[in-house]
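Pasting a structure here, questions to come.
Heads up, one of the protein chains got dropped from this complex, but the rest are sitting where they should.
Moving on to chain A:
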């Protein structure tokens, strides 16, 4: 499984207590499972919903979106609009 440099942002970072870590995963679901395993405090926030940015494209719920090797990955608060 590829390993990604993942940056955490906003309240995701504060809840995890760190801003960057290495996580493995072929897709968003696997990445989030790796994240929760590394930072159990993030469990409720992940369950409530976060957004994942892969190379600048924002995904809110797309578990099986592949993450290419070397991609820029951010986990940020879930976004909404009006």
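Everything below uses one rule, namely that a contact is a pair of C-beta atoms (placed from the backbone, for glycine too) under 8 Å apart; a residue touches a chain by one contact, two chains touch by 3 or more; residues count from 1.
By our rule, contacts and distances are computed from a predicted model.
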Among "Methylamine utilization protein MauE", "CO/xanthine dehydrogenase Mo-binding subunit", "Tripartite tricarboxylate transporter TctA family protein" or "Nitrite reductase (NAD(P)H) small subunit", UniProt's protein name for the complex chain that is not shown is "CO/xanthine dehydrogenase Mo-binding subunit"
Of A:1, A:37 or A:58, which one is in contact with the hidden chain? A:58
Absent-chain interface as seen on chain A, which is shown: 7, 9-11, 13-15, 17, 53-62, 65-68, 71-72, 74, 76-77, 79-82
